[in-house]
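Take a look at the following structure, please.
A single protein chain has been omitted; all remaining protein chains appear in their positions.
Now for chain A:
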Amino acid sequence: MSTSTDHGRPDPEATSSGLGSDGRTVSDRGDTVCVIGAGASGLTAIKNLREHGFGVDCYERETGVGGGWNWRHDRSPVYASTHLISSKPFTQFPDFPMPDSWPDYPHHSQVLSYFERYADHFDLRSHIWFGTEVVRVEPAEGERWDVTTRSTGGYGPERTSRYAAVVIANGHNWSPKLPRYEGLEQFRGEIMHASSYKDPAQLRGKRVLVVGAGNTGCDIAVEAAQQASRCWHSTRRGYWYAPKYVLGRPADQVNDSLLALRVPLRLRQWLYHWTLRLTVGDLTRFGLPKPDHRVYETHPIANSQLVYYVGHGAIGPVPDIARFHPYAVELADGREIDPEVVIFATGYLPRFEFLDASVFGDSAGAGRPTLWLNAFTPGHPTLAVAGLVQPDSGLFTLSHWQTVLFARLLQARRDRPERAVAFASRVRERAGERYSGQVKESSRHWFEVGHADYLRAVQRALVELEGK
């Protein structure tokens, strides 16, 4: 197997040159589709577009595949112990299963090797330009796109190519979201975002405050409980901490048994609360705040160990931070604690710095586009976003079907244009649709989806596109 540092050199055949809007040379790539990023969503975009007969140029700013899952990449958010939150059947691509010999919840290094095998198996590397970043994506005449690239880091000349369509798969877990606090600049301890947390050795013997109760925050709190001399865990509200196994099976598989039977949400919530009562019981007993929402209303947190360490006194649950002092942190309830290290596991924000925000209907530039199926843009039928979803299960299956739908849309534009037009009008009507039950509002939860609701919507879209 070749390594992840192979440099692809796609053959720039079938290229003719023309002039762009501002007089730059534009090489015309004909019917070829441009894919931005060779992470999970980008790879499946290349594979599915190729499978449907399209030529593909993929640009990847790093030197290997895997995007955020490749720990060698400088934008990778993974830390040494990162494991999957969803079990294998929910994580793998639907047509390329992970090996039977892997555990229910694979390690991030296995996920990377999975992508490398996927890329080799389907011969995707020959379509990827590694070490090349996309600077600009601009609409061109005839619903085509001018994509300007250069070597990562800004060396070398820029190069503009014209494509029939563009798939944006640049990921949404690389641009850290940092909250503002009063007095943060004066704090004399060490401050880091979870994106720079890599190894539990960074915590050994220190007093650590972990902020945020996402899956990352909980993982780091557990590692701090094992390594640090003291660990506080600050959360804005109470959460439901789901164990990774219930009733002898991975919890998401049990949940999907219920979804398959179309058990209503209320009943699933009741069953869930009942299961938790049987195991960990009332979390407020440990000093954790009472959840202000029902389960399934925020992104699920799958962590069997957090409650365990709280119960052993190794994690001290604390409320939100009020303000920072030079040598202490004041909490919302007036208490003061004295951590040496503060880790903000406060999440990431999607960013599309190469695209004019108005193309996405995001005139505020808040990284919050208005899309249908979180993938299709009103007024731009040849543009799709892959992987801009935060599902309550694995992401890769969703990206796979998004890109299959896009490939079939491009086929329809060629073979049955009236159907593509009807699709475009559905995109306009339904942009902004949500695919989950009620969720608590936050800058991340706008693209939160329930995997069953979402995939059913994609299935309907496919049937509407191609059905009789």
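Following the convention adopted for this analysis, contacts are C-beta pairs under 8 Å (C-beta built on N, C-alpha and C of every residue); 3 or more make two chains touch, one makes a residue touch a chain; residues count from 1.
Keep in mind that, in the parts below, contacts and distances are computed from a predicted model.
J.: Consult the UniProt record of the chain that does not appear here and report its protein name from "ABC transporter ATP-binding protein", "Alpha/beta hydrolase", "AIM24 family protein" or "Aspartyl/glutamyl-tRNA(Asn/Gln) amidotransferase subunit B".
T.: Of the names offered in "ABC transporter ATP-binding protein", "Alpha/beta hydrolase", "AIM24 family protein" or "Aspartyl/glutamyl-tRNA(Asn/Gln) amidotransferase subunit B", the one UniProt assigns to the missing chain is "Alpha/beta hydrolase".
J.: One chain is left out of this view; which of A:F324, A:W401 or A:F423 touches it in the full complex?
T.: Touching the chain that is not displayed is residue A:W401.
J.: Which listed residue, A:Q110, A:S175 or A:Q253, touches the chain dropped from view?
T.: Going through A:Q110, A:S175 or A:Q253 one by one, A:Q253 is the residue touching the chain not shown.
J.: Provide the residue numbers of chain A that touch the chain removed from this figure.
T.: These residues touch the chain not displayed: 1, 51, 88-90, 94-97, 99-101, 120-123, 252-257, 259-260, 401, 408, 452, 455-456, 458-459, 462-463, 465-468.
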